[in-house]
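A single structure is presented below for examination.
A protein chain is absent from this complex, but the other protein chains hold their places.
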Amino acid sequence: MLKRLRSRLANGGWKWGIFSILMLLILISPVPAFSAPPADRHIKINASSFEYDPGVIRVNPGDRVTLELSSTDVTHGIAIDGYNLQVTAEPGQNQSLTFVADQQGTYRLRCSVTCGALHPFMIGKLHVGPNTLLLKSILIATLGLAVMIWTGTRQ
Amino acid sequence: MSRLELTRIPGIKTALRSRWPQLVLRVIALAGFALAIVAGISGTPVGSRNFAIVFVWIGWWALLMLVAVPLFGRGWCSICPIPMPGEWLQQGSLLKPQGKGLGLGWRWPNKLRNIWLQNGAFVLVALFSTVILTSPLTSALVLAAFLVVAVAASLVFERRAFCRYLCPVGGFIGLYSQVAPLELRVKDSSVCAAHTEKTCYQGSAEGYGCPWQVFPPGLVKNTYCGTCMECLRTCPHDNLTINLRPFGADLEKPSGRKLDEAFKAFIMLGSAMIYSAVMLGPWGFLKNAAYNIGSLQWLVYAAAFLTFIFLALPGLFYAAVALGQALSSNNAQVVRVRQRRPFSTHRQAFIAFAYSLVPLGLAAWIAFSLSFVLANLSYLWPVISDPLGWGWDLLRTAQAPWTPYLSGVTPILQAGVLLVGLLWAARTALRTPAAPGARPVLPRQQVIQALPVILFCSAVSFGLLGLLVA
Partner (left out) sequence: MKAESIARWLLILLLPVLLLAALLLRSQGSSQAVELRARMPEQGGWTPTDMIMSAGQPLLLRLTSDDVLHGFAIGQSDEPAVDVFPGKMTELTLLFDQPGKYTYYCTRWCGANHWRMRGTIEVLPNPDQPDPTQVDVPNEESLFMRLGVELDGHPHTDLVPEQGRPDAHRAAALGIAPPESYLVPEYYRTHSPVEVFTALRREPFSASLSDQQVWDFVAWIWQQGTSSEKLAEGQELYTRNCAACHGTSGAGDGVMAAQVAAEYANSGHQSGPTNFTNPQRSLATSPAIQQGKIIRGGMGTGMPYWGPIFTEEQIWSLVDYLWTFQFDY
């Protein structure tokens, strides 16, 4: 077992070692601080079966966000992934949810009240700052592919 | 390649050979299946409160996609309830052979000895999936239809004709089982050569000849072995075993590569991409188009779906493969090698490289499934207490609220899975040998021919990242 490992390392496994270190560095590196100062945002979201309008919301990290949910046909809700916050509203009775967008990233908004057949697929998106997960993933993938191609076709 | 014979571990061989654990699991699965059909027909039409939807499309699907297929290959097929009633009737017994059973025992037609019917069945289900996944009644009728077809197949044809040639789920389980770290193989082929009766295929008093119509001594890949363990029971020389092996060992074996399997890879990859957009995207018009079957929007959606998986995706891939072949044949050193290109025909190359899409497609399906499974797993608890939505509370969990699990972590898991899938696909592409059994061509040619394919895989992966994580 150890002999195999040693021969693997000698053959080119060291390249994977470098990749692993680089990957870790990329993963733990913080994203450059976002320059925009936190602002107060009031966003009205219209919910119908089965989408949100606007379906995609962008805010900056640190913003104090108020989501006003306005249902247009039946009772809908919004549950924010990651933040674990919820709000529900019936048509004619808008409800608001206020929170500080301190977690950076992209989070799905899901309907939290059964509103018909496609209820589990009623989804919106909240972007808080740039999507660092996407950037890092693409970076790591490209690096990994490079190392793999560089290592060639060792059997 | 290193293999660990699991049947050497005390207890495992006995457990696998004994028919009881398998029978118990099969009966439980059949009971669940029957309950799903009953619940779908008589229970509440609200999908999230009906056993038929929650336990089939969330519970069983999670089990299948996240555990059974990646780790156990065709392990689910071993206990799947759909063929069981038909098989019990056909064999005339639940355990060991008792004598003749029912059925005509016809041979499956040669022309249909491929997975094209399974490809078609999967596409059919996929086109209606938005309704099937959300309507308990529709789900129940589809499951009941599977049951009826499976029973009919068992009574008309020999062995597990439904499983091998008709089941839409089996089509992709088979293909993706090439990735799994478990395999059923013979230990020593010379023992098989000396054994004339071949009871593993013909059957004996101890068990049935392979219901999957596989010849165990010839088993090289997992694709068509349903891990039913009959051959372990019938072999008088104890020459069959379950091996633990590296992931994806079957992918690089050049034998048995066919166009129908290649297209299955495209069907699975393409549908994962389309579902990621339609079901998990923020675009309501797509969801409504996929749901309103029969409407003009649905016809457009269906046409786009079919064009994407049968034309666009394979077409692009073919272009990538052809480019790779062209680029890697311009190498001046090749002049000395008899073949100018690594593969003698583009079709051969297309089929061979399509297997790189197996780990990519599996990763795509796992990443897609993670999102809706983790978000909706909590529906399982109330449904256990109230499977039909009739107001029962058998286990006092009927009021458990909906809570998405790991919602902050899910995108990270998805990205990780897609990354692993991409790297693995690239590795498979790089190791795709030129022809069955032939020695690989110059390493540099090997790499160059795979580059456009790797580019294709990257584009698909980044597209999926964009749909699922961005």
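Letters A and B mark the chains as written, and numbering starts fresh at 1 in each.
Assume contacts are C-beta pairs under 8 Å (C-beta built on N, C-alpha and C of every residue); 3 or more make two chains touch, one makes a residue touch a chain.
Bear in mind that the values here come from a model prediction, so they are computed numbers and not experimental data.
Summary of contacts with the chain left out: across B:T7, B:N50 or B:S78, the touching residue is B:N50.
When the missing chain is restored to the complex, the residue among A:I26, A:I43 or A:V74 that touches it is A:V74. Interface residues of chain B with the unshown chain, by the touch rule above, are 19, 23-24, 27-28, 30-31, 34-35, 38, 44-46, 48-50, 93-96, 98, 386, 388-392, 398.
Seen from chain A, the chain kept out of the figure touches residues 46, 70-75, 90-94, 113-117.
By definition in this document, only the chains that are shown with their structure count from here on.
The part of chain B that touches chain A in the complex is made up of residues 46-48, 130-131, 134-135, 278-285, 287-288, 291, 371-372, 375-376, 402, 404, 407-408, 410-412, 415, 418-419, 422-423, 426-427, 430-431, 440, 443, 446-447, 451, 454, 458, 461-462, 465-466, 469-470. The residues of chain A lying in touch with chain B in their complex are 48-52, 55-56, 79, 81-84, 103, 105-108, 110, 112, 114, 117-125, 131, 133-134, 137-138, 140-142, 144-145, 148-149, 152-153, 155.
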